[in-house]
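All protein chains of the complex are present and in place, except for one that has been dropped.
Right after this comes chain A.
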Amino acid sequence: MNILTNLEFSVVEALRSIRRSGLMSLVAIGIVTISLTVFGIFLLFAINLGNMVSFMGTRLDIVAYVDRDLNQDSAQILETAISQIPGVDKVNYIPKDQAWKTFREEFGAKLDIADVVKENPLPNAFAVRVRTPDILPRVAEQVARFSDVSEVRYSGKLIKQIQNLVDAVRIGGAVLSILLFFATLLIVVNTIRLTVLARETDIYIMRLVGATNSFIRWPFVIEGILMGILGGILGVIILRFSYDAVLLRVKSALPFLPVVADSGLLTFVYVCIGISGVMLGMLGGYISVSRILKEKG
């Protein structure tokens, strides 16, 4: 067997076939593009929500504000006491000056707080990190019991809600992606099946002169792969440009929102889309020709 000659034959046949069924091939490629784009949107959405949850998980621990006149020694004792509460991971003392500095750094760019508020309005605080989000309320309650603690804040409820949303998006996205996958597969299969029917004589002759089933199948599988690759590339292009555009807007409108801009992760998403396209096409090509091979087998 001469693998190169065979591959060349298959590719030439696949291209011939795509060209011949022109419009239908374009429709199939378009639908692959749409499906993969939707799949990609879900993927990006899920990744961003997940990112937001982990971001909030690290930033929004329990914050315990203490009385303004607490001295250094009492603060030390309070810190030790809080750190001994079960479930507490670590406790950080945040002097009010530092908190003010951080606050101004984060929001200073957007609004000039120093113009409005001259004095530091913030109290000293402890940042208490707990090990898991579900024990937040209990720990918060225990921290609040210390007489030197004036106020306790935590956003466990918000995290929980976002976590629920993330789960819903993941499950919904997965279900929708699977449905889309099968719908798209069906269209790819039917498109290639048209070319299979158009080439029935070719297939008949191929079988007659002793081509193996796998040899007959290759051109159709490659036809599917080519459609999948084209659909995948188009999908990635659409996703890339629209994501970059969204990223730009979100960054200027909601600068504190943690949007994923990590190029490695995004590349991974795009590669996933591309691979899905190839798989989709490959499977479509394989299935489309299987029935005719089985019938005559």
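In the analysis below, a contact is a pair of C-beta atoms (placed from the backbone, for glycine too) under 8 Å apart; a residue touches a chain by one contact, two chains touch by 3 or more; residues count from 1.
We adopt the following convention: contacts and distances are computed from a predicted model.
> For the chain omitted from this view, which of "SpoVR protein-like N-terminal domain-containing protein", "Urease accessory protein UreF", "Cytochrome P450" or "Cell division ATP-binding protein FtsE" is its UniProt protein name?
The chain we cannot see is, by its UniProt record, "Cell division ATP-binding protein FtsE".
> If I consider the whole complex, including the chain that's not displayed, which of A:55, A:204 or A:268 touches that chain?
Missing-chain contact among the listed residues: A:204.
> What is the set of chain A residues that contact the non-displayed chain in the whole complex?
Touch with the absent chain occurs at residues 1-2, 5-6, 9, 16, 201-202, 204-213, 215-216, 297.
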